[in-house]
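The complex is shown incomplete by one protein chain, all other protein chains being positioned as in the whole.
Up next, chain A:
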């Protein structure tokens, strides 16, 4: 049937032009030296060598991982707690809580980064430093220090995405039939046992989903640090992420070969990390099932 092909063709036509071709060209470019103007020159694996021996690249890998962990891991725990509370039958103002906790997600990353750049500025009078002061702590240079920048950026990631993850967990909790809990209660299972043997295993696919999204998203972190740091985004190293490193190579230093090599390395990282966390998380599930079997 011809119309079948016809109807699915727009996606493939656009994909071949602006998707597939650029990807293949990236792979090609990763082995060339090119400044965007003069002819390309084949350099073998030199670009990869340059990137992999650049301490700034490894700094950006380190930054990306630290901010990824700080920004997303706590969401898993807090998100599940929030979803659990929002799922209580007798909870009042449910809709209010749901809407407000979700609201940060609708703000753009740029807007979030700008608001946080003001909340977390270097000045002693910034909101963040004022709150530290209330606890008798010294002010922190949020925009320039090694940990200050990372914590501020992780917090904005947390703030923007927690509602999103909570909603997904809530959907997961609502998919668990209530009579399972009723049966467990009749059998004398405690609330904690119910959480451990009913909620967690059945919530597992939803947790896997968010862990997967978070990992992939965290590795691609770009807008938040770039906008948060403003003027110094591509000159300072405290919060430079892998994608920022790539962007800087390409569009600030006109070194498109090494930038493409970085892109290829990033994709390998994403594939490996995604595979590892799928393996680990499914491992946890298996252990749990065995535990439940005993």
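FYI, a residue touches a chain if its C-beta (ideal position, glycine included) is under 8 Å from a C-beta of that chain, and two chains touch if they have at least 3 such contacts; residues count from 1.
In this section, contacts and distances are computed from a predicted model.
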item: Missing subunit (named according to UniProt) among the choices "RagB/SusD family nutrient uptake outer membrane protein", "Fatty acid desaturase", "Sugar ABC transporter permease" or "Circularly permuted ATP-grasp type 2 domain-containing protein"; value: "Sugar ABC transporter permease"
item: Identified contact with the non-displayed chain, of A:23, A:52, A:183 or A:253; value: A:23
item: Residue among A:43, A:140, A:168 or A:211 that touches the chain left out of view; value: A:168
item: Full-complex contact with the absent chain, from A:50, A:67, A:86 or A:211; value: A:86
item: Chain A residues that touch the omitted chain in the full complex; value: 1, 3-8, 10-12, 14-15, 17-19, 21-23, 25-26, 29, 36, 81-82, 85-86, 88, 91, 96-119, 121, 123-127, 130, 133, 159, 162-164, 167-168, 171-172, 206, 209, 213, 216, 219-220, 222-223, 226-227, 230-231, 243, 246-247, 250-251, 256, 259-260, 263-264, 266-267, 270, 274
